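Note that one protein chain of the assembly has been removed; the remaining protein chains are unaltered in position.
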Amino acid sequence: MTHHDRTLLPPGGGMNRRTLLKGLGVAAATPALAACSGGGGGAASEGSNTITMMYNGDATQQKAFKALFAEFGKVNSKIKLVAQGIPAASWAAFSNTVATRIAGGQVPDIIQIATEGQRLFASKGLLTPLEPFIEKDRALVDGYLADIDPNLKKWNTEYASPDGKTYYMPGGYNTMALYAREDLFEKAGVDLPDKDWTWDDFRAAGERIKSKTGAFLVPAASGYFTDVMPWLTTNGASTFDEQWATPTFDSPEAVEAAEFVRGLVEDGLAPKPGGTYDAPTQMKQGKLATLGGGRWPTLNMRDLDMVDAVRIVDWPTKTQNGSPVGWDAWPITKASKNKEAAWEFIKFLISKDAGRFYAESGGTIVPARRSVAGSSAFTDDAPAGSLLLREAISYATPIPSPDRGAECQKVIEEAWLTIVSGNGAAADVLGSANDKLAALV
Amino acid sequence: MSTRPVLVLDDRATRSRPRRWHSWLLDLVLVLIGVVMVAPLVWLVVTSLTRADAAFQVPPQWLPKPFSAQAYTQVQGLIPFAQMALNSFQVAVAATVGSLFFSVLAAYGFSRFDFRGSKVLFVGMLSSLMVPVQLTIIPVFVMMRHLGLVDDIAALWLPALINVFQIFFLRQYFSSVPRELDEAARMDGANHLWILFRIIVPLSGPALSAMAILSFEASWNNYFAPLVFLNTPSHMTLPLGLVTLQSAQGGPAVVVFAAITMVVVPVLVVFLLFQRAFVSSIAASGLK
Partner (left out) sequence: MTTAASVSTVPRTSAATTGGPATNRWVGLAFVSPALVLFLVFIGGPFVFAIVLSLYSWDLLTPAEFVGAGNFRTLFSDPLLGKVLTNTFLFAIASVVTHVVGALLLALAVNRAMNRAVSYFVRTAFFFPFLISWSAVALLFKYVLDPTFGLVSHYLGVVGISAPDWFTDPHWALPAIIGIDWWHTIGFTFVIMLAGLQTVPTHLQDAARTDGANAWQVFWHVTVPLMSPTLFFATIITFIGAFQIFDPMQIITQGGPDNATKTIVMYLYEQGFQSFQIGYASAVAVLVFVVIMLVTVVQFLLSRVWVHEQ
């Protein structure tokens, strides 16, 4: 799933779109596969300025995107945007859904795709190269690319462009940091540093907090992005090498990381994994000192009225600073009948105004533009230290997502859960998981 | 078709012997088991009505303190609950009414006419009860894909129009309706449709309502087929939509509880109102 954006689209659309799509779907009951190569029913022919957007996501945190799309409608009244969120179980399932829609004549013009799906989609030949559009709006695009983190620009070609062409315009991203409840640290009489604290410092703090307040230090779940990668990257490890070609999940550093987290669970510093631990609520009740996340927990903090009670700090390190990073990207489909209008929408998305608007209206992603992420739109009504999320991209590791990413993720998460719940020795479990990963790439 | 009563929740004062201590003890044990069965549901409702920051305490709380219904207002913001409920309802009604209509026709055909091949047909259809839905759903998925009906609730109710168990059950039932009634009507010049819908159907109320309840319930609670066919939240049925509430991060648990409660409580109300019909429909399915 989309751990890092959680932007998932509104149930929007409503009846109009549904009846429209139904009609089109029936009309396109012709050879379904022909459409893949560019044919198909043509959603756009209904009104030449209607564009359709699809993305993968669950039901949470949709408000900001809804608002953003409404804003687009105001700014650009000639183009009608129909956005559709698909809570697919995996990126493979999502890409198949999109391909199915295209085959059935329901052509989305734009697809929002997170890091996990970018290479997969580009390699399926569903997307159109963006160069002609970029050429046309050179100044705007250059201004955008100059404002985003150089890493983001670099990765967009490195990981999402299998044949050297540009298929995506990168969007906002998420990294991982710790949200810490300051009063629990105070009560326990331990320092809460912003950065440069080690796993051992962290653990020692946790022991004091537990003895003084009874609170847990940190949850120990098994989400690939949220729970596995932060511990791996802060020990210089990852699940795959930089090309995402060879798994490195059984490196001694990875084993060490898993054992460290298991130790936290074993010693009662983390709640038992595998349940339904509602971390923000537990933190509100004073039963949890820290929780990991990107931008999205800020919304929980607002809901629970805790923005001032928590501070965002770097993930503690073993050998180096580390964090995973995942980002959204916006491509135009090859089958789109309305590429110009779709490009207008992408231009809107990368504009400063849209960035500010999205951040202000409760977006769950770090804005791509550094200027926006550094502005009050991002830092107001947000925990102290929010800027650390922006800075983390400078040392973060793109979340390794080979083509069979969903299956890889499952292997990784299961192995991690087995270890931290005490059902297997780290070295053995990661060893056999690594073999499974090797078979998947 | 047996004519034994299908009603079973009624008390049966079978023995007139005086109650003895072990009867009381048995009552106690049963009530304890009942309490354990009900406890998760009580906890569900209580937690959903507790303020978010006070929910999920250890030890568990059995009163909503401090009370808050806020979680209920947040459900609709996360999933289009009302639309999902409407979708579920449409699918269940279409599947129930449609399948009953076709089953009644077929059951009449099988019970009143001995045409060539009717036995083979009937046994052939009946043996398909052994075919698991997982086998047929793959080709049906391919079919719906070609019809452009993936992500459309029609993909759920269209295949549900044929219900072999209903045909079997109703045929047995119709066979127990005396032929003399048909023949008398036919003397008066009635045609087959009249006989079926004016004589046999009205006499088959319990069987039809049992089948309707089973069909509605199966459709309303179905998870597998919606999971396969539907992918846009506003097109989803309730059971599927409910699961999308659960997110990777654990999610806002009270809101999840509020949504579950909103699914469970209407079912409870309907059940308490029509308890006898529900129970007899289940019992009926077990009687040959």
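Per-chain residue numbering starts at 1, and chain names A and B are given in the order in which the chains are listed.
As a convention for this text, contacts are C-beta pairs under 8 Å (C-beta built on N, C-alpha and C of every residue); 3 or more make two chains touch, one makes a residue touch a chain.
All figures in this text were calculated on a predicted structure; none of them were measured in a lab.
A.B. asks: Identify the visible chains that the left-out chain touches across the whole complex.
C.D. replies: Hidden chain contacts in the full assembly come out as A, B.
A.B. asks: In the complete assembly, which of B:L86, B:L161 or B:A185 touches the absent chain?
C.D. replies: Of the candidates B:L86, B:L161 or B:A185, B:L161 is in touch with the missing chain.
A.B. asks: Among the options B:V93, B:A212 or B:V243, which residue touches the chain absent from this view?
C.D. replies: Within the whole complex, the residue contacting the unshown chain is B:V243.
A.B. asks: Touching the hidden chain in the full complex, which residues of subunit B are there? Just list them.
C.D. replies: Within subunit B, the residues touching the omitted chain are 1, 3-16, 19, 23, 26-27, 29-31, 33-35, 37-41, 43-44, 56-60, 102-103, 105-106, 108-110, 112-116, 118, 121, 124-125, 128, 130-143, 145, 158-159, 161-162, 164, 167, 175-180, 192, 196, 203, 205-206, 217, 220-224, 227-228, 238-240, 242-243, 245-246, 253, 256-257, 260, 263-264, 267-268, 271-272, 275-280, 282-283, 285-288.
A.B. asks: Could you please point out the subunit A residues that touch the chain left off the display?
C.D. replies: Contacting residues on subunit A, toward the hidden partner: 33, 36, 89-90, 92-93, 96, 99-100, 103, 271-277, 406-407, 410, 414, 417-418, 421-424.
The criterion applied here is as follows: only the chains that are shown with their structure count from here on.
A.B. asks: Once you find the CA centre of subunit A and the CA centre of subunit B, what distance in Å lies between them?
C.D. replies: Each chain reduced to its C-alpha mean, subunit A and subunit B end up 39 Å apart.
A.B. asks: Which of the residues in subunit A end up touching subunit B in this complex?
C.D. replies: Touch list, subunit A to subunit B: 1, 3, 6, 11-14, 18, 21-22, 24-29, 32, 58-60, 62-63, 84-88, 97, 100-101, 103-106, 221, 223, 226, 276-282, 284-285, 293, 296, 300, 303-304.
A.B. asks: Under the stated contact criterion, what part of subunit B meets subunit A in this complex?
C.D. replies: Subunit B reaches subunit A through residues 52-57, 77-80, 83, 145-152, 231-235, 241, 244-245, 247-254.
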